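As you look at this complex, bear in mind that one protein chain is not there, while each of the others sits in place.
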Amino acid sequence: MAKCLPNTGVISWITTVDHKRIGIMYAVSAFFFLLCGGIEALLMRTQLAIPNNTLVTAGTFNSLVTMHGTTMIFLFVMPLSAAFFNFLTPLMIGAPDVAFPRMNALSYWIFLFGGLLLNFSFVVRLAPDGGWFNYANLTGKAFSPSHAIDFWVFGVQILGLASLIAAINFLVTILNMRCKGMTLLKMPIFIWTTLVTQVLLILALPVITVALVMMTFDRTFGTGFFDPAGGGQVIMWQHFFWIFGHPEVYILILPAMGIVSEILPTFSRKPLFGYTVMVYSSCAIGFLGFAVWAHHMFTTGLGPWAQALFSAATMLIAVPTGVKIFNWISTLWGGQIRFTTAMLFAMSFIAMFTFGGLSGVMHSSPPIDSQHQDTYFVVAHFHYVLYGGAVMALFGGIFYWFPKVFGYYLHEGMGKAQFWLYMLGFNLTFFPMHFLGMQGMPRRVFTYAGDQGWNLWNLVATSGSYVTALGGVMFVVNIVYTMATKKKKAPADCWDGRTLEWSLASPPPEYNFAVDPEVKNLDDWWHQKYTHDGRRLTPRYQPDVDPATKHLPHPSFWPIILAAGLEIVAIGFFFDEVGHYISVAGLVVTLLATYGWIFEEA
Amino acid sequence: MKPKSKAMGRVACLLSASIASLLRGAGSFDEHPYSLSASFKTPMDTLAGLTDWAQGINYVYAITTVVVAIVFLAVSIPLVYAIRRFRVSDEEWGTLVPPKQVHGNAILEFTWTIIPVILLLFIAVPTWQIIFRQPEKHQVPANAMRIEVIGHQWWWEFRYPELGITTANELHLPEKTPVYFEISSADVIHSFWVPQFGGKMDALPGKGAENHLFFTTPVLQHPEKKGGEYYQGQCAELCGLSHALMRFEAVLHEKAEFERWATVFHNPPVVQTDLEKKGEQVFMQCMSCHTIEKTPSADLEKQLLAMTPPAHKAGPNLTDFGSRRMIAAGTRHNTAENFHDWVHDPSSIKPGSKMVSLGLPQADIEAVAAYLRYSTAKTY
Amino acid sequence: MSADAHAVHHTVTGIDNRKFGMWVLIGSECFLFGALILNYLVNRDRGLVGPKATDIFNIDITTLSTFDLLMSSVAMVLALHACQHREIKKFRFWTAMVILGGIIFLGFQYFEFHHFIHAGLGLTTNVFGSSFYLLTGCHGTHVFFGVLWLTSMLVTSFIRGKEWFPSVQLEVAGLYWHFVDVVWILIFTVVYLFVYL
Partner (left out) sequence: MGENQHATVGLYWKFAAVLCFITFIEWGVFKNDTFRSNAKLMIPLLLGLSVVKFTMVCGWYMHLRYDSNILAKIFGFSLGLALLVYTIMHLAL
């Protein structure tokens, strides 16, 4: 049955198991959700532009806060990073595809259905309003009786499952399917940060899964895990959430660090400074990420010893991060820097991420954090690290690898315009928030009085957010223009890069490598092009081969059906009387899909 | 000077001129809410550092800011220099021979690992000093005044066990006295925070989840002024629809004035005009949620507390409502017009508020307004 | 059984991708069961109403179910050994024994839950009950899924006939089963034997 599926058209996208197509689908879905998150952000900023504003009600504002946070983290940065993992990992390590191609498709479809379920809450006017961290007993049945919080609980549960399946897939791919000669310390740095990210995902997601199951039991079956009346503790949710929460923020930033570490060497025409140190510091950040979670809970009365230890661990994490920043600058030092849009984004990442990291170091100390916690200073901090850091780097990655994915360049002029609009709008929005935080404006307030001294900075922040929105529009125009005109064709080695994917044609053939590559040293592709004293050599590009000769995994319907089954199980929890029938039906569909999957010719 | 950098130079001096005029001009429009001077040193300024604890925080704050500034310069100067110095135009980028392929330098790596560790110690040591300065429950000095803070969904309840006082939304404090707060919540997680006095402490629901806070109240800035000084506080943890409107005020009194307040607080409401007498009758309908000391509502509260399990009234205590500056937990000023809007339709002012609008006719609202705003007013 | 395309691809560590993936899943499940066990340890004496652990746990039944799960692990190893040595009779016999062991364990658990509910410890009686049922229930669901997995393999073996020896797939199922047994060893000690500590 699988052999007769067409190679183009909607069916081919629904049944694809090719890591490149799945990567493109991840990216497209991520940008759709960026649009949703962006609109939510603009609505919030417009509501906060002037005191006692009535643009949105308090309930809607709390939903906007929750959905903006959840969408940007779980539905934009993580899937866009997954798009880069999917597209680049097999190409960079010389593998034909990922370890489990159909499981790769499964994790995409589960992610998409989870994202749609989460955003469907707007359609039924039940958008979750507990904050992206959903603290315990405000989100219990007693204080949030409607199904709004269930949308968040099941949305994040499904997204967690998708990320877990993808993480297992990529960990096995990276550790088990590298080409000949590519030892661990000869892998591109982006593959290292991807590896650490997958380890973090694999170890952090089960904790949030347990916490979400406990919350589902509390809300659906009336158990009292987080209900103080029944002996439960509200603090348990915070502990379990942040044991996942802090590795989660490293999951968001490590891929961005990997992308920047790929872009900087290419446009400085120099190798990454201190490659092994960068590898060890990424691993150190990943490992320490598990020992710092309580710095989100300094004001919940942990007691002096816990505060002292967690603040020490949090400060310790600043050391490997600092080492990486100095290594990036040393990569630029003595190079030949070319100002392409991707390079502009990468260089601005260093500056903005450093500033965000330093404002974070400030509230790593509990006394200062007792003033910063839950104020706009923290909002400024994590936007500098997440927006100025991850989002800038991801857009850099888009402009850097777009020619390789589609075969033609994005328009550099529009790219630079978007970059400067982002830089101006971003700083205009989030720098004043440091002052707002120091002047005591708490987070998640839907309005404020006119006499509290917060009027000027809120207005400036709102104007900045509109400038950023303009930058977003510029990006859409750039994509549409490039897709329509396809003017500037891209060769195989678009930017004279250093990693294996530049040896393939752009766009790369479906079978990736006609001849299995062999790697002798780090940045092997650069060494094929230049001798030590800079003399040019002719590198071995991958020859074109008739695709029929290469064995490709067959497209399959089962991933999307299995994902739909899991979705139906979750939907069952939203109907009080007939709910369990729907869930059982979902289980049956999942089981049938599993058996269909097993007995299918791969 | 390459043409591009000349343009940059002109932009830079334009920018600095406009900022200078802005700052110089700031003095002229002080009272304007959007002025720079109105946007610093605001009523909830976290750097005010009035209490000993807040000064401890500012001590660590100052050191950390210096260290952070040093690191920021150590990063941004080489970064900007490298970008300007090693930039190459697009045309000649591909033609040049690639630069020296430098792979790493062990000494450099060692230095920028050790130096940050040393710099971080500058932050860590004062941090630990301040952390362990907060006393544990058993180390609290005996003369400290105990105050119980209980967070409700969207208002604050303050109890003074030694003085037998239960009040709401206005935290009366004597100056220069050590105070020991026991912070808990009656429903969801809140966070008790007076930015000018120091950091916040979460109010967690549940037995045994009480959090403790200890500091010495600040000195009065204008001792000659009677009636106490007002410092704003706000809930800092998302607690539902009206989280933004769950504010309160700490009122700092001179010691003797505080003693007078504590004694006068227990006086029964003084009902003079017949409008107030009518208001007292109308207040009978509010008795199921609110209590005023030495009135039938207080006896009702005793009966409710005597039940097993003890039933607590849903609304705040209104014993000294008349002398409060703000109503509805710091949301509106205590004026007749605001009071009318609040009683007429509470959820329009505080979304999701548990106070129901009893649909009182206009005359009853005016009566209960007179009773609550005048007869309960305490002069001290 | 479908021979996945990548099975022929040379793997760097020489270990089949599926076996590698199962070990990674086991690593992930360490955190899952760790969270559940910690949640039980924290909540076991916080129940305000309803029976305590000491008055309803029956150590004899639980020790028997531990024996049973250990023996099913032994059967699993023997089944794998038989499969790798292409002994069709033994392979099918020991796989059936593992499935039987799993079903007996689930029987013990059903009986134990039934007894507890009668003693007044429902899912929502108190936080101790909820945590206990969440932990043992989650483990029970894993055992059930294992039984389902092995039954499917046994049935496929009868369909595919005497020449079909799924060594890799059975090894992966075996890893899963041994891990579930190892988690029960921890649960048995932490939940049942630490009742008085």
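By written order: A, B and C. Residues from 1 in each chain.
We adopt the following convention: a contact is a pair of C-beta atoms (placed from the backbone, for glycine too) under 8 Å apart; a residue touches a chain by one contact, two chains touch by 3 or more.
The model shown is predicted, which means the values in this text are computed figures rather than measured ones.
Q: Specify the shown partners of the omitted chain in the complete complex.
A: Per the contact definition above, the missing chain touches A, C.
Q: Tell me which of A:I14, A:A142, A:A306 or A:A505 is the one touching the absent chain.
A: A:A306
Q: Among A:M25, A:I110 or A:L175, exactly one should touch the missing chain; which is it?
A: Answering carefully, the residue with contact to the hidden chain is A:L175.
Q: Using the document's definition of touch, tell me which of C:F93, C:F113, C:W149 or C:F188 contacts the absent chain.
A: C:F188
Q: Kindly note down the residues of chain C that lie in touch with the hidden chain.
A: Within chain C, the residues that touch the unshown chain are 13-16, 19-20, 23-24, 26-28, 30-31, 34-35, 37-38, 41-42, 59-60, 63, 66-67, 70-71, 73-74, 76-78, 81, 84, 167-168, 171, 174-175, 178-179, 181-182, 185-186, 188-189, 192-194, 196-197.
Q: Contact with the hidden chain only, please: which chain A residues?
A: Touching the missing chain: residues 175, 202-203, 233, 235-236, 239, 243, 287, 290-291, 294, 302, 306, 310.
We adopt the following convention: only the chains that are shown with their structure count from here on.
Q: If you connect every pair of chains that touch, what shape comes out? Choose line, ring, star, complete or other.
A: line
Q: CA centre of chain A versus CA centre of chain B: separation in Å?
A: Between these chains, centre-to-centre, one finds 34 Å.
Q: When the centre of a chain is set as the mean of its C-alpha atoms, what distance in Å lies between chain A and chain C?
A: 34
Q: So what's the Cα centroid distance for chain B and chain C, whole Å?
A: A distance of 52 Å separates the two centres.
Q: Counting only residues that touch at least two other chains, what does the list for chain A look like?
A: Counting only residues that touch two or more other chains, chain A contributes 232-233.
Q: Where in chain B do residues touch two or more of the other chains?
A: none
Q: Please name which positions on chain C make contact with chain A in the complex.
A: 1-6, 8-9, 11-13, 15, 17-18, 20-21, 24-25, 27-29, 31-32, 35-36, 39, 42-43, 46-48, 123-124, 126-128, 130-131, 134, 138, 152
Q: Considering only the defined contacts, which chain A positions touch chain B in the complex?
A: 57-59, 62, 65, 130-131, 135-138, 142-143, 228-229, 232-235, 268-271, 273-277, 299-301, 304, 307-308, 311-312, 315-316, 318-319, 322-323, 325-327, 329-330, 332-340, 347, 350-351, 354-355, 358-359, 361-362, 364-375, 435, 437-448, 450-457, 459, 496, 530, 532, 534
Q: Okay, in this complex, where on chain B does chain A touch?
A: Its residues touching chain A are 33-36, 38-47, 56-57, 60-61, 64-65, 67-68, 71-72, 75-76, 78-79, 82-83, 86-88, 90, 93-94, 96-105, 108-109, 112-113, 116-117, 120, 123-124, 126-128, 130-132, 134, 136, 153, 187-189, 191, 193, 195, 198-202, 204-207, 209, 211-212, 232, 234-244, 351-352.
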